[in-house]
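All protein chains but one are shown at their positions in the complex.
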């Protein structure tokens, strides 16, 4: 897992390795599972509408399948430029 | 009179002072009158569609009135930038 | 010619312009985003997603090159901490015809704002806050659809 911006700040770390059960097959399910593991994650992910995701560096909707993803990133909407 | 670009080259001078008769009241009539004065002017003004004009530095259609203009410029369509 | 750079180095506008002008094109359009001097921000911090950022910018440049007849495309984005008046992003497009250069430049900055993984944090006095995305940015990006 990679976290950016205020998601990173609320989680308290930029990266962690997780091993979700096999029935966690989408990004949204992964977020739900992480939120159930700790109150820190639950707080960081409180408002799902404000979260965006990338799977193996490709931007995807939260309902996208995880497949055999090695790298999942969770972050707020982007604000560059 | 001021001339620019190929109009200036064909007339052979950049400026001249003229005194048209009082019945020359538009830019187009002034061009016609000048063309009648010399073959050089007639050749330079041969194709009226390719001429543009300014009266006292304001861009005007050829049928615009001369009024009491002090400076009339004749030139091709512009090509700057 | 596509050139994408993401770096903490100060962006030198003159050098960026020379690089895109070296294409020999007749028209160069640029957009430069700077840290504003007038709204009390002392430090603007840019975080990004290394690797994914560069890939997203290259994809945008390729889309622009496919859509307009361009001789060169250059996007240089700074990350890290920067101060008022410093350049955040340089977008430059070179083309034979000015319309292509101008439209591609607008396309790139509009889409970069919504599709490249950068996040801005502003420091005003002792306060820091993450910049919220603007609806107008989504609208600007959407007008290039289809």
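Just so it is clear, A, B and C label the chains in written order, and each chain counts residues from 1 on its own.
Rule of thumb we're sticking to: a residue touches a chain if its C-beta (ideal position, glycine included) is under 8 Å from a C-beta of that chain, and two chains touch if they have at least 3 such contacts.
Owing to the predicted nature of the structure, the values given are computational and were not obtained by experimental measurement.
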item	value
Visible chains in contact with the missing one	B, C
Given C:1, C:43 or C:102, the one touching the chain that is not displayed	C:102
For subunit B, residues in touch with the removed chain	2, 4-6, 8, 54, 57, 59, 73, 75-81
Those residues of subunit C which, in the complete complex, touch the missing chain	13-14, 17, 21, 24-38, 84-85, 96-99, 101-102, 105-106, 109-110, 136, 140
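We take it that only the chains that are shown with their structure count from here on.
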item	value
Inter-chain centre distance, subunit B versus subunit C - centres from mean C-alpha coordinates, in Å	48
Where subunit A and subunit C are represented by their mean Cα positions, the distance between them in whole Å	26
